[in-house]
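Below is one structure. I have some questions about it.
One protein chain omitted, others in place.
In order of appearance the chains are A and B, and numbering begins at 1 in each one.
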Amino acid sequence: MILPTEINVLDISAAILLVATFGLIVRRGFSNWVHAYRYQTIVLAGIVALIALITDIWELYIVSALTFGIKAIVIPKILFYVTKKLDSPIKLETNPYISMKLSVIVSALLVAMSYFIFLQLNIESNEIIQVFLPVSFSLFFIGLFVIISRRKALNQMVGLLTIENGLFLFAVSLTHGFSLIIEIGLMADILLGVIISSILLFRMSKTFDSIDIKNLESLRDD
Amino acid sequence: MLESLYLVYAIFGFFSLGAISSLFTRGKKQHVYFAYIPAAIGSFLAIVLSLIVFTSEDIHITLGYQQIFDFEIFIDGVASFFILIIGLVSFAVSIYSLSYSKKFDDKKNNSNLGMLFNLFIISMMLVITSNNVFFFLIFWELMSLTSFFLVIYEHENENNLKSGLTYLVMTHLGTAFILTSFLFMYAQSGSFSFDSFRDIGIIPDYVRDIAFILAFIGFGTKAGIVPLHIWLPKAYASAPSNVSALMSAASLNIAIYGIVRYLFDFNSIDDSSHYLWWGLAIIVIGSISALVGVLYALVERDIKRILAYSSIENVGIIFIGLGLSVVFASFNLTSLSVLAFVASMFHTLNHAIFKGLLFMTAGSIHYSTHTKNIEDLGGLIKKMPWTGLMFLIGTIAIIGLPPLNGFISEWLTLQSLLSVFQIPSTILQVSIAFASLVLALTMGLAAATFVRLFGISFLSKSRTLKAADAIEVPRFMLAGKAILASSCIVLGILHFIGINLIVTAFNLPYTPLSPFEPLSIIGEDGKSFASLMMPTVLIILFSVFVSIFVLVKIMGGKTSIKKYNTWDCGFGSLSERTQYTATSLAEPLSRIFAIFYKPKNEIIRYFYSEQNQYLKKSINVKFSTRNIFEEFYDLLISISLSVLNKIRKIQTGKVNVYILYIVIALLSLLLAAGSGIIG
Partner (left out) sequence: MDELSFTGIIFGISQVLLLVSLSPLIVGIMRKTKAKSQKRIGSPIIQPYFDIIKLLRKDEVISEQSSWIFRCTPWINFVTAVSVAFFIPVSLIYSPFGVVGDILLVVGLFGLGKFFTILAGLDVASSFGGLGSSREIMFSALVEPALFITIFVIAIFYGGTNISTIVSSANEISFLAAPGVLFALIAFFIILMAETGKLPFDNQSTHLELTMIHEATILEYSGKSLALIEWSQAIKQIILLTLFVNIFIPWGIADSFSWSQIGFGVLLVIVKIISLGILIAFIEIRIAKWRLFRVVDLIAISIASSMIGVIFFFI
């Protein structure tokens, strides 16, 4: 068995990112999800900085700082505000479509699947791609899975943001970032998206007295 | 070689003697001795025979006149290993039966049991020794039929007849698959002899695949792999307990024998990746069988059905080992392949021993309490101390706890799973690693099952009068169990015996262990990956016990022990109805695995008056679980029945219509022949 003897920063950061992402699945409370998202984004910003350090692209530092500023501070702020203002008395996911224990196992399988997909891809690889690309797939799939398996609209938002984080990591690790102006545009986009969906969440909460997405079924024209 | 031949004749002679003499002593009280003593001698000789074959050479004799009907006896290491298992188990069971079959003394045809018993054992041995398709199938059929008659021995009970019929249908289904598989092989080799199958040379891969799949399904039916296991719990539960012991501990191994012959004898598994998927298929089927078997064992309430489901589970574990061995072999990892194979065969041997023991104990319980439902039992350990002790030994062995034999084989199986990282394929590594979760879960659930079985039936207060009036069983029954119980202990502590036995029997490339050597696995880098030395473990356990005992005596001084009621929270005496029941014990787990059981909890309240719903007269709680596999088969049966009902309309009963059918058939045949489709 050959094991690297030096400290393996890349792998460890990937591992921490995965652990942070799992916080999204194993917790039930609304604020817990936002916390989980925040930790995940902080780790992500760190990873971007790490990639910047390795590749020596100075723009990535700015991207990292932007990620930290917008996604780890501003967006969680908005989401916390939303959670606080919601009038639903129980701020918990009580009865998800897929039980907690099963969804944890399924997420682990999704992580395995993303690694398999990565193995099938045969991308000419450097170390950064090798470590972070499968993790970005995992983030993507876990985000999708969260959207599918949970009932509460807030969770759908966090799931969407996780998917976005996955795509972001995908882009950064594969191409070392788009040009700075595009990144800024993207961030603004996300911010706007979060704000709009928060407003929708309020409306939904007002209309249905709950943010259970089951209620959206009643909007269907029968 | 000649002496061994006489030994073969002697074995055959003793069993025939047992079969015939039990018929002639019909109705007499002594018939048991005439039936089972020859069987015991025959089984003992079989053990001797297999030991002789291990140490000397294979036996290969042809008796016969024409080529196709030659009866070839071929006993090599593989065969003698399985003969050893069957011999050991049937020796113990024969002694056990000396007393057990007295249970049927008041039956008219009590001697039939002895006759069929002897025939059953000898047919099993003959299946293993025969070396061509023809005789293999004849004896296979004889084995199936005798066991069928044994299953329906207590045919006064409607259920037993039903389960016998299920067994008959399923076992013939299996036979059909085996036959087809042999025909495929015959088509390639041109001879019905197994020798020709062995050096069949190069045949197309797809033929090999088809023949293997058919044989796997056929033998798998006999072994009870999921989803072909449906007959097994029924048949084992219906048969008299000595027969269930034989079926589970001996005849199940014949199926494993068949698969081993097919895998490693007819096909030489080598490093061609072609065999990889065979191994994977075996692992998958094995894992499913193990998990499903143990899950249904967990909620079952009939002792013998619990044991039957646990047989399915153990077959699954054996298959996981076999499959791993094939997978390793297909990557040319010979030493790992040997490890997995030894694990699998060791588990086969162990399973035979402890399952035989447990079935005999279940029979003892039935013998003295006349019930098989564990909800009616309880407190038996005080009434039947020896049986209880042996059941405990069997339990510890089957759930794989040290220091008994089950631990060794499960240790080996887990070690071979752990070595999976040497396979040079990432996807396989990860998938097999995940599959090991199933095995670990199975082991955990098996422990739960047997804790429940032992705890509910032997411990606490007797739940009914049946259990309260139980008495210890006669000496012969205890002796039979003691043989297997002591084998459990010996094989567990002196594990080198079992391993060396398997290594010599299968002629594996591995130097036999010396008694003072640890059982060790060396990793790729030459470091010790794992090692185990059970005798030393036992010494440690014992010396710790002695020192603790002394320490407690010194520190604690003299204290007395007082017997008093169990703590009842001051509410008055506890009754046997306040104890936990078997159902409630397994209820949390059945809720977690609800997908398999679909548990239903019905609460029915009765009121003194319907208007006032506060005063309750009584509350009934009904907790039920379902078996999704039986429901699947019920569905299958009802579909085929409705289809067959439609076909029945062809049978009008009018003669002229039948003639019409004949004419149509004739005409179509003629047309087919004329157009050249046939001939």
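Going forward, contacts are C-beta pairs under 8 Å (C-beta built on N, C-alpha and C of every residue); 3 or more make two chains touch, one makes a residue touch a chain.
Remember, predicted model here, so these are calculated numbers, not experimental data.
From the touch rule at the top of the page, work out which displayed chains the omitted chain touches.
Looking at the complete complex, the unshown chain comes into contact with A, B.
Give the residue, chosen from B:434, B:632 or B:658, that touches the chain omitted from the document.
Per the contact definition at the top, the residue touching the missing chain is B:434.
Per the definition of touch given earlier, which of B:27, B:190, B:227 or B:523 contacts the omitted chain?
That would be B:523, which touches the missing chain.
Among B:56, B:268 or B:578, exactly one should touch the missing chain; which is it?
Result: among the candidates, B:578 touches the missing chain.
Looking at the whole complex, which of B:99, B:112, B:311 or B:460 touches the chain that is not displayed?
For the chain that is not drawn, the touching residue is B:460.
Would you indicate which residue among B:6, B:421 or B:661 is in contact with the undisplayed chain?
B:421
Could you list which residues of chain A touch the chain missing from the display?
Counting over the whole complex, chain A touches the hidden chain at residues 1, 3-8, 11-12, 14-16, 18-19, 22, 26, 100-102, 104-105, 107-109, 111-112, 115, 118-119, 134.
Determine and list the chain B residues touching the chain excluded from the picture.
Listed in rising order, the touching residues are 379, 381-382, 388, 392, 396, 399-402, 407, 411, 414-415, 417-418, 421, 426, 429-430, 433-434, 436-441, 443-445, 447-448, 451-452, 454-456, 459-461, 518, 520, 523-525, 527-533, 536-537, 540-541, 544-545, 548-549, 552, 555-557, 559-568, 574, 576, 578-580, 584-589, 591-592.
In the analysis below, only the chains that are shown with their structure count from here on.
Distance between chain A and chain B based on Cα centroids, please, to the nearest Å.
Centre separation, chain A to chain B: 50 Å.
For the complex, which residues does chain A have touching chain B?
Residues 1, 109, 112, 115-116, 119 of chain A touch chain B in their complex.
Mind listing the chain B positions that touch chain A in their complex?
Going through chain B, the ones touching chain A are 421, 426-427, 430, 434, 523-525.
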